[in-house]
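Some chains have been omitted; the remaining ones sit where they do in the full complex.
Letters A, B, C and D mark the chains as written, and numbering starts fresh at 1 in each.
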Amino acid sequence: MLRIMKILILNGPNLNLTGEREKEIYGNVSFKDYLETLRKLFPEFTINYFQSNIEGEIINRLQQATNEVNAVILNAGGYTHTSVAIGDTVKAIDIPVVEVHLSNILAREEFRHHSFIAPHCVGSVFGFGLDSYRIAISYFRY
Amino acid sequence: MLRIMKILILNGPNLNLTGEREKEIYGNVSFKDYLETLRKLFPEFTINYFQSNIEGEIINRLQQATNEVNAVILNAGGYTHTSVAIGDTVKAIDIPVVEVHLSNILAREEFRHHSFIAPHCVGSVFGFGLDSYRIAISYFRY
Amino acid sequence: MLRIMKILILNGPNLNLTGEREKEIYGNVSFKDYLETLRKLFPEFTINYFQSNIEGEIINRLQQATNEVNAVILNAGGYTHTSVAIGDTVKAIDIPVVEVHLSNILAREEFRHHSFIAPHCVGSVFGFGLDSYRIAISYFRY
Amino acid sequence: MLRIMKILILNGPNLNLTGEREKEIYGNVSFKDYLETLRKLFPEFTINYFQSNIEGEIINRLQQATNEVNAVILNAGGYTHTSVAIGDTVKAIDIPVVEVHLSNILAREEFRHHSFIAPHCVGSVFGFGLDSYRIAISYFRY
């Protein structure tokens, strides 16, 4: 296990709506608030955060991440299922990336069963709601 | 029927070329000029307009739209067939969205027969050229 | 735009049940009553009406329509997805045909995503309930 | 269980040939004769009978059936696998419909494995030859 100190949580499209819309699915905690909870639960890590609805900006930030953090928690949202390009970036960079989803993508529509990102990740955590992030980060704590 | 007063027409990739290229398909009226026609035909509505070639900016504007207008007329262009992410946004927001296409997507290439956006829209209007917008807005007039 | 004066609304199987069954989907107005509303909304048009549950009678009436009306509003119901033969008729006749559906067929079962009729129509209007007819006819009003 | 008194047996295309052709498959009893047997076996029920080779007439009769009988035994023959429209009718009407086939459709050609009717029926009975009708009606006897 690498000695991880800095982690980037990178969220894709519509994840800025967490806690605001479709609360029956995503709960009523905003991601901003949840981030504070995470930082308290994992005081040994510096947790950076970035969210964008733009596919290419996610690619930009992933490319920068290699110089900035030791690991990435990536929830690419709807781009998970369609973005060859983000998958190529995850493959190209050196730091470990963990894939996260709020819902269990294998339990939803057929088109969400495929992930272009999973093949290049350390591992994947699906379906625990916001808890997916906590569980994913726990991979790096020993 | 909701009392609609403000409508956003939201156009996706390449629709800024309307009236300039492939005129045999799209006619030779620019969308800017057509917008004036629409505003005259529907004086009871305020019609806002936004166009972007960037998928994520369409998502951004759809998210803002809930605070800005009562309804959206959305022509997502080529993203219609590939964007899980825009479909997720349309599903997440509260205001009615009507899907519009210049051409009849069911009459074109196989890959255009699927719409990730349609399942979350009030309804869809396809194939009438620029008239598709006029017909779609007429849904809100009673 | 053609100068349209006579329009045939041609309804396929089970549309005679509108307003009687599955009201949560189709509303509780019978098509007969709705037809009166349409005739009042579009006094400049003569609106003929024909409904049949028999595929071949829809073909018969479409063939006659060329001598009888200037345009057809066609809701082929369940035959939309299975009838090569009706599609061939729409292709063969000269007058404009507009496809209409009460529900958004792209948002329902996979087998309803395909239309044998759409490729030969002027355009398609889906998903606005009975309003789909009003919206479709508005195409011919200028 | 509903108290059933009147049952309509509704047969689709080519079932008028029973007992006349392909006897190695369908036996050599005509449906008319078999109907008498059924009426004797189930004296507590009034059993009506209708057969048509025309898809739309099957739809017509299904729609009428709600005012005429308490249950329908439906063998839609070849239309089982192709008729979205009959499936829509079965879904729309209120009385219970039991699907019946002489042969086991899951044991024949691939295109017979799908039924547009099954999803809207109480249940299905396949493969017992003419006995399928007797078995299906026995559902209503208690």
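Heads up, the rule we're going with is that contacts are C-beta pairs under 8 Å (C-beta built on N, C-alpha and C of every residue); 3 or more make two chains touch, one makes a residue touch a chain.
Keep in mind the model is a prediction, meaning the values are calculated, not measured.
Engineer: With 4 chains shown in place, count up the copies in the whole assembly for me.
Structural biologist: Counting every copy in the complex, the total comes to 12.
Note that in this section only the chains that are shown with their structure count from here on.
Engineer: Whole-Å distance, chain A centre to chain D centre, using C-alpha means?
Structural biologist: 54
Engineer: Between chain C and chain D, what distance separates the C-alpha centroids? Give it in angstrom.
Structural biologist: 31
Engineer: Chain B: which residues touch two or more other chains?
Structural biologist: none
Engineer: Please classify the inter-chain touch graph. Allowed labels: line, ring, star, complete, other.
Structural biologist: Contact pattern: an open line, chains touching in sequence.
Engineer: Check the chains against each other and report every pair that touches.
Structural biologist: Pairs of chains that touch one another: A-B, B-C, C-D.
Engineer: For chain C, which residues are in contact with chain B within the complex?
Structural biologist: Listed in rising order, the residues are 104, 106-107, 113-115, 118-128, 131-132, 134-136, 138-139.
Engineer: Which of the residues in chain A end up touching chain B in this complex?
Structural biologist: Within the complex, chain A contacts chain B at residues 12-14, 16-17, 21-22, 52-57, 77-79, 81-82, 111-112.
Engineer: Could you please specify the touching residues of chain D with respect to chain C in the complex?
Structural biologist: Of all residues in chain D, those touching chain C are 54-57, 59-60, 63, 82-89, 91-94, 116.
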